[in-house]
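The structure's right below; bear with me while I get my questions together.
Only one protein chain is missing from this complex, and each of the others stays in its spot.
Labels run A, B and C following the written order; every chain starts at residue 1.
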Amino acid sequence: MTNFSYVILIPLIPLTVFLVTGLLGMKWKPLVSGVIGTVGLGISFFLSLFAAYQYFFATASAGGYHTIIPVNMLWLSFTSTLQIHMGVLLDPISVMMLVVVTTISFMAHIYSLGYMKGEKGFQRYYAFLSLFTFSMLGVVLSTNIFQMYIFWELVGASSFLLIGFYYDKPSAVAAAKKAFIVTRFADLGFLIGILILSFYTGTFDFSKLMQPGTSLFAGITGVSFLGISGITWAMTLIFMGAAGKSAMFPLHIWLPDAMEGPTPVSALIHAATMVVAGVFLVARMFPIYHFHAPDVLIFIGYVGGFTSLFAAIIAMTQFDIKRVLAYSTLSQIGYMMVALGVSGYGGEAGLGYTAGMFHLFTHAMFKALLFLGAGSIIHTVHSNLMKDMGSLRKYMPITHITFLAASLAISGIPPFAGFFSKDEILTAAFHANKLLFYVEYITAGITSFYIFRLYFNIFWGKDTNYEHKPHESPLNMVIPMIFLALGATFGGFIPFHDLVTSNMKPFADKLNILVSLPSVAIGLVGIAAAWILYKKENDLSDRIAKSLGVLYISTFHKFYIDELYLFVTKKIIFNGIARPIAWFDSKIVDGFMIGIGTVTMKISYKIKGLQSGELQQYAFVFIAGTIILALFLLYTLGFH
Amino acid sequence: MDFKYILLMRHELLLLLVALIILMVDLFTSDKKKFRLIKFSLLLFTIATLVGFIPVKPGVLFGGAFQGNALTDFFKDILNVAVLIVFLQSDGYLKKIENTGKTGEFFVLIILTLLGMDFMVSSGDFLTFFIGLETASIPVAGLVAFDRFKSRSAEAGVKLILLSALSSGVLLFGISLIYGATGSIYFSDIAKHVTASPLIILGFIFFLSGMGFKISLVPFHLWTADVYEGAPINITAYLSVVSKGAAVFILTIILYKVFKNVTDLWETSLYVLAVLTMTVGNLFALRQDNIKRFLAFSSIAQAGFIMVGIMGTGSLGMTSVVYFILIYVFTNLGAFGVASAISSASGVETISGYNGLYSTNPRLSLIMMLALFSLAGIPPIAGFFGKFFLFTSAGSQGYFILILIGVLNATISLYYYLGVVKAMFINKSDTPIPYFRSSNFMRLSLLLCVAGLFSIGFIGGIFEYIMSISHLLF
Amino acid sequence: MNFLNLFVAVPVLTIIGILFTKDLKGARLVSAVGMGIQLALAVFLVFFYFSIRGAGNLHEMILTADYHWYPSLNIHYFIGVDGIAVAMIALTAIVIFAGVFASWQMEFLSREFFISLILLATGVFGFFISLDLFTMFLFYELAVIPMYLLIGIWGSGPKEASAMKLTLMLMGGSALLLVGILGIYFNSAPNGGAYTFNILQIAKVHIPIAAQRFFFPLTFVGFGVLGALFPLHTWSPSGHASAPTAVSMLHAGVLMKLGAYGCFRVAIFLMPEAATQMAWIFIILTSISVVYGALGAIMQKDLKFINAYSSVSHVGLILFALLMMNKIAMDGAILQMISHGLMTALFFALIGMIYGRTHTRDIREMGGLMKVIPFLAVMYMVAGFASLGLPGFSGFVAEMTIFVGAFQHSDLFHRVASVVVVSSIVITAVYILRVVGIILLGPVKNKAHLELKDASWHEKLSTATLLVAIVGIGVLPLWLSDTIMGSLHPIMERLVAYLH
Partner (left out) sequence: MIQGISIYHFLIVSSLMFFIGIAGFIIRQNLITILLSIELILNSVVINFLVFNRYLYPNQLQGHFFSLFIVGVAAAEASVAIALIINIYRRIRNIEADNVNEMKY
């Protein structure tokens, strides 16, 4: 058995970088921090690749892969079984995620050297990036659900920091806050789910929970609340956490706003890594879902399906290129959820699982690429809005080509990576759930439409009068894009069904022509529609939008979900609960306490007449007191 | 007849002697040299106090009319020390021109009342008790009216003597009923015959209201505030500590010894009185501005706490009461000492007048604060221990509701004690009392008080000693 | 001479030392040295504790010393510590050390200030080392009363009123407590023999259940007032708002824990049956505390008010956890005491420092401070994250332990209460981020703030000390948790024995 202990270094290097640059960075030239961060992550990146190679190829055995836990330290112990460890767990999905995270992060690091050059807080930026990478790697490598929760929270916090990087911009601050609080709310569910699950099973450890045929779940399936079994509750709540991080409807509202962060951050966090953490979580717990809470799995599929369609529709109407990409991300993650939702366990039945992971991988490549491309454009144009762009293909050839590759990949056009993964998902859905299949099928068409709407609007169309003549981005920005373009183009040829499967045993997978041909077709239709509407400047799109009326407007306003949230938080929670409580506390509760004092004082003034200064009144009180006391005593002692 | 007489009554005889000597010397001292009399009297009294500490075997005199034992001796010592402190504090007052001529009277009257109290403390029958009580209270009226030319002082004197006479009458009426029911005025004989008959109940209530007058229990307390306010501040101090202490002590003895067969009777009545006293005392104290009136009501409330302590019968009750009085001496005299120093230096006797005192007279303010905290029962100052044991004593008989009322009252009392602290430390004043240096005697007395406040609680031996000597009585 | 006595002796000597100083410089130097020694002692005590436990000493309490004080009433000065007390002592030492440095520039009546402050600390230290109810009560009151002066003299805003309210409410609580203690005392020998105040001895007997039912609520509420138990928490917002920095630190950081510790050590430990029977009342109250405090914090405008309500919520969580009556939750409760002590002290220190610069605590008047005072702003943010229970900080460890413990009850009532309490983590995030967003981030609102200077060395030292402790516990909680668990063992054994 190969010793994988060195894997622990992969997260620890970014942590070290974070601590060093965070504490000392201010004293250095900005670039030093950037270089340290990039080099550090480079090492992590290569270590990950090496680990992946070792895991998948060097130690592969005929019976599939095994879960390896090279490091596991006790961190906190509640009882002899209920313990939190900090460790490293290697299995196909974690190794795959390791590669994804370090790759994208490494690319983002290199890219940012150019993109963020000269920004105030350059060091801080790199420190945060390292922190984020560390946390994300922690999530990926967790050996138990609590460790995962810990890093899950850290991911949320570092995401908060990165979204709010431009902290003097109120909108960025608001977005960061929103992201944190919404995901925190979702994590509440996650936490409660963990607590319920761990109470009944008595453990946090994945390896124990995943053991086939384990009796740990006897207790939790036995109990029920409101007619729903304990395990269903727990797993639904855990999915709530996943839905929060992965921005599933209705917890998706934070993601579009999160685009306020620097673009490389969007690429890293909000396209490739953090947002898929939810998918990863579901995949991680997949056996539990499958064997103990199949209902929840179906629910997950529907949530994913709805989100993917819903987000894709919104994406068609947005004008901010990053927002379009953000909704596109939502939609694609929905795909992954659908894949997991429709998946079975083991062999062919587990196709959905493999497909979901596969799509996670390819999506990371092409979506990160899209974001980096967008960043490259924004860097040049200094605007996020489509109307400020046009005909950029002339000025930015490399960006153009890589962006096109990514667009084709997301549209599912062979032989680009997206085609393979999306095709597998559709196949899996086709076999398991026809409704979801059709939803996803339509979404695929919408996807290619909105992405090419974006593409044509940016790179074709009219030649806007630019203030500064646009130019291709510097080398350190272009190289990551090229690298990712290669991934987006050829990533689809990786044989995922041999590597990442639900039961860690490879199975044979073949292209289902019946599914793939229509899917390519609808992708092409979408592209064609976009070509017609946006290739040349015309008002066709506006006319269509007008004709749709309310439908268009509500889509443009993202179906007013944000407003609904705002109403609930501002009007109901803040003004309806918090403010009355503040009032209640200071006026009623505190008022009561003060009232005791006031009343005492009042009594004191009321009875002051007793001390009238009159000699004879004193005598009267004296005698009256005596007599009353005597009568009282005679009465109480029984002489009446 | 032997030497025993002299030794058992050494406190009383010495006081009588000192009083006579001072009276004589006073007669033959010209008005101009009267100020020397202060030091002379102090010296004599100190000697008398010190001699009082000599331990003597317990005994009984005059067929049981006079009882001397370790507890009474100890208590007389407490009274002596308290009076000594009062004397030390009176230095400034007596040195005022209008008072120097009366120096001798001041000492003689106080020492004679103390003599009465000593007899009262040692009494073994109601006659001795009554004579001691009257000896202790009639001259006090003179002392209260000491500032002859102040109408308030005169008013206080009249109020005191008339009401005191009334209360004596009532008290005597009670005693006469008890005599009628039991046929004896000796404590030990009465104890044997006491039953809860209506006559005894009536007699006891009349007796109790008479004593309640001396201790200022509500509703027999109304004279307190007026008399305290009108009297010269040192006399107020004397009244609030020594008179009250002695009365409490003998009341406790009588309750425990004479009425021990009818505990129901007196515990029920004291329960009511304690609750009333604490509550009403506190409620009145809340809005006082005159420091003497303020301390008057505070001392009423304190008397209520003592009543709570008395509820725990037996040696624990006795001990907690005596211990509390011991602490109360230092506490209250500390507070009165500061008030007296300020009064004689600047004439200010209001709490609002104390505003900003800390900025000019930090030490006095600190002592005042310590004394007030002690009254409020805040550790580690002695008052905390005193109050704690009073409550413990009541707890030993299971009076937890009473304790609850007591501690809640203590919390209310904290409000007004802190009010004075606030005036001195927090409030700002444009015209604070200017800095002054009080006389050496005053400083000595305050030093004694502070030392007592800090040490009594920590020296567990004091409490243990009282416990051991009161144990002998039961 | 027992080593623990030094924990009372050193502060007392420091106070005496300050008496001999002339001005601020001398006073603060003496205080810093004294509290530095105290901190060193505390650190030594921690190591000593581990070594003695490592050596196999399994006594419930170590370093015990018993001095007769009032033999006839069986009152002793009886001291000793277990792991929990050691942890609390270390917490106190850290907070008071930081507090001294946070008041480095206390110009007005500086000697008196430091004396009062250290007197307060004396009470706290004494409370944690004592194992005799009388001694405990004495130190408890000693710790409370200097608050009046500290707030009344050196406070701000409506200081007299808030100081009075705080003192009266706390002393009112201790009044109830006194009755409770006496009740325990007079029921400490149901089978005859001498009454005792000794906690360990009382723990061996079984107080009659009727007495427990009467005295448990008194004791619990008595201590609970200091633990800001709803609805007796109202001293907290105004009191904290008016108090000077170091006092808020010490009060929220340590003094409120006295209440919780007392609930644990006296009320629940000595009267377990009544505690179980009546737990439901207090579980409801503390659950309200937790959520209500957090919700109350959302719309506040004064930084200190926010933190005060936050303290209500967090300390409510401690009491809640104690009432769960199981080992995990109690472990969490004690972790939370320590954690919240450090966090809130850090918070109040920072608020004080910010206030010292901006002269306002109204969040509407501040903005973008991150730009002008980055060190303090970053610290504030870190404290905020710690407060909202981010992993890596002590708060997370404590809260999670509590939640895991709370979920060990599977009946509906406990479940609902637990879920309600858990939901506070979201509300906490809301109010913390709201403040952070308003005052630290965004553009600079007040042009005058552009001139502000960042932290000076003593401020850095003060905050860094606290932060190191917070992160230390947050990253490596096992040693602390295991220490507490070990010390909880005998307590739980007793509780379990009486519960069944």
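Here are some notes:
In this text, a residue touches a chain if its C-beta (ideal position, glycine included) is under 8 Å from a C-beta of that chain, and two chains touch if they have at least 3 such contacts.
All values reported here derive from a predicted model rather than from experimental measurement.
For the omitted chain, the shown partners it touches in the full complex are A, B. Among B:S30, B:S151 or B:T431, only B:S151 touches the chain that is left out of the view. The residue from B:I161, B:I233 or B:A376 that touches the chain not shown here is B:I161.
The residue from B:S184, B:S346 or B:T360 that touches the chain not shown here is B:S184. The set of subunit A residues touching the chain not shown comprises 608, 611-616, 619-620, 623. Take subunit B: the residues that touch the chain left off the picture are 126-127, 130-131, 134, 138-139, 141-142, 145, 148, 151-152, 154-159, 161-162, 165-166, 168-170, 172-173, 175-177, 179-180, 183-185, 225-226, 229-230.
Note that in this section only the chains that are shown with their structure count from here on.
The greater number of contacting C-beta pairs, out of the two interfaces B-C and A-C, is seen for A-C. Between subunit A and subunit B, the centres computed from C-alpha atoms are 77 Å apart. The distance from the centre of subunit B to the centre of subunit C, with each centre set as the mean of the Cα atoms, comes to 42 Å. Inter-chain spacing, taken between the CA centroids of subunit A and subunit C, is 36 Å.
Of all residues in subunit C, those touching 2 or more other chains are 168, listed in ascending order. Chain contacts: subunit B has residues 415 touching two or more partner chains. By the touch rule above, subunit A contacts subunit B in their complex via residues 597, 600-601, 603-605, 607-608, 610-611, 613, 615, 617-619, 621-626, 629-630, 632-634, 636-637, 639. Contacts from subunit A toward subunit C in the complex involve residues 74-79, 82, 146, 149-151, 153-154, 157, 160, 164, 167-170, 173-174, 176-177, 180-181, 184-185, 187-188, 191-192, 195-196, 198-199, 223, 225, 573-574, 577-579, 581-582, 585-586, 589-590, 592-594, 597. Across the interface of their complex, subunit B is touched by residues 68-73, 75, 134, 137-139, 141-142, 145, 148-149, 152-153, 159-160, 164, 167-168, 171-172, 175-176, 178-179, 182-183, 185-186, 214, 218 of subunit C.
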